[in-house]
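Right, one structure below, let's go through it.
Left out: one protein chain. Kept in place: all the others.
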Amino acid sequence: MLDYLLSQLLNGLVIGVIYAVIAAGLTIIFSILKIVNFAHGEVFMAGGYFSYFAIALLGLPALMGIPAAMLLCFLMSLLIERTLLTPLYSPKTERKGDYGVLATFGVSILLRNLALLVFGSYPLRPPSFWSGSLIVGAIYLTWDRVFAAGFGVLLLALLVWFMYRTPWGEALNAVGQSRESASIVGIDSTRFYRLAFGLGGALAGAAGALVGPIYSLSPSMGLAPDTQAFAIVILGGMGSVPGAIIAGLLIGLCENMFVAFFPDPSRALTYAQAFSLVVLMIVLLVRPTGFFGRRHMAME
Amino acid sequence: MQPLIEARGLCKRFGGILAVDHLALSVQQGELVGLIGPNGSGKTTTINMLTGHLSPSAGEILLRGERSEGAAPSSFAARRVGRTFQITQLFSRMTVLENMLVPGLARPHSHRAEATRQARAHLEFLGLAKLEGLQAKNLSGGQQKLLELGRALMLDPEILFLDEPFAGVNPFLRDEIIGLIQKLHAEGRTFVIVDHDIEAIQRLVKRLVVMARGAKIADGAVEDVSHDPEVLRAYAGV
Partner (left out) sequence: MTRSLAGQAALIALAAVVAVIFPHLVNNYWLSVGITALFYAIVAASWALLVGYAGQFSFGQMAFVSMGAYTSGMLAKYYDVPIPLGIATGVVLCAITGCVIGYVCLRMRGPYLALFTVAFSEVLRIILVSEAEVTGGNGGLQIPSLFRGRSDLPYYYLGLVLLGGSLALMGWLVRSRWGLFFRAIRENEEAAAAAGVKVVRFRLLAFAIAAMFAGLAGGFFGHYVGILTPDIGSVDQMGLVVAMAVIGGPESLIAASIGAILVEFLLEALRAYEQWRLVLFALVLLLTVRFARNGLLALGADSVMRVFRRRDAATPARTA
């Protein structure tokens, strides 16, 4: 039993890292563009497929699938941003929140169906990054999972370094805090919207490439991580990268513990999908507009 | 005589900040009161509490002697308390007439025909009669301010709280609004007006209440208050 729990714990940590990578991307998009991106899970899904086809068609080594997925997701995000999100920056657009929801929701439907069309509904499994398993005593963990977690941690570390230690990251933070002040000190906001949306997409793409060998790829694989990422982002504090990382690990762990302790094992797996949804609902209830976006009447 | 509205020991805390600090204020029927003070002194917060838009952290609000703190804004509106906002708040994608009909029909036992007749009468009074079919978002800034006042009038308010009615308003419109307030006051309506335009306020009101850092620092006739050393100090920004 203890061994079982321990391997569930380790699996939870691995998944938690992946969640953190997805959520970090979502939170960057949220903090800069002020939209809740409903298409984030589909970019994650696309990342998985991009990696698969980069390996299968171009004959790249398995490891190169990750940067390929990141690059392609970055470019795809730029395309989405240029074609659909520019009205968000225009003062003429009414009800920007609703617009953002509808536009990104539409993108998610488009990408999901496009994936069904291009990739088919049968699951695909990309080659392993690192075959075999880590076996210590009774604990069993595939090297792919170890690798995914390690790479995820590396990405997150790079991201934190980028956000807090480089001029670009600092400028991005400045735009996130106040568009007006950013433009006063001469930062061209639109460039940073593009950068933020592309960066968020690249992170989702990396996560998609990383989970490919662990789970299989399917066009609907983005649905669950999407809500999980929302739960994480709100739990971690809207727009906070470190918050998203901590909350991501937490949700990954709790989800696996939930499965481990659920009394009826036959239902545990389906109800596991509901776990983060319920977390999301509770978080929304307790902090209805997250840590950002209160539209109460100002003090004065 | 029983005050129309009265606040006792009214407090509002936002996090660690005491935005309104044990405020006592009473307004009699038929008064025209100016509420002034530097930015951040708690004027709007006070109005928001007196109209139900914020719940006080402590203290009492008595509306015609009846305890009302924390009641919903609609309950204040139903008891003939009207207000305007610092930044004009209209139903932008509804017509001018519809903007007026919302409060008209929200009143209990109201009828559409009667409410429409009243709305048109008020629009006439405000000089907006010809615009009734336009969407509110297509009005000029000044017309929007007038419409917001008109919407408050549809409640047939005994007391009206106007939050910065003269902010961003050109001198002609300012004079027009002053004239309108005077007419409405002559009809017997009570006003509490927050504004930074001291000159306009002095033309209008006899009584001034001054707030600074959430507390009331002066309350009395205009000529007394304007020479109060504490008020001068507050405005000098000490």
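Labels A and B are assigned to the chains in the order they are written; within every chain, residues are numbered from 1.
In this section, contacts are C-beta pairs under 8 Å (C-beta built on N, C-alpha and C of every residue); 3 or more make two chains touch, one makes a residue touch a chain.
The shown structure was predicted, so the numbers you read here are calculated from the model rather than taken from an experiment.
Considering the whole complex, the residue from B:14, B:91, B:125 or B:235 that touches the absent chain is B:91.
Note that of B:106, B:129 or B:222, the residue touching the chain absent from this view is B:106. For the chain missing from the display, the contacting residue among A:5, A:109 or A:154 is A:109, taking the whole complex into account. Contacts to the hidden chain, counted on subunit A, fall at residues 35-36, 38, 83-84, 87, 95, 97-103, 105-110, 112-114, 116-117, 223, 227, 230, 267, 270-271, 273-274, 277-278, 280-281, 284-285, 288-290, 293, 295, 297. Across the interface with the omitted chain, subunit B contributes residues 51-53, 72-74, 77-78, 82-83, 85, 89-94, 98, 101-103, 105-107, 112, 133, 151-152, 154-155.
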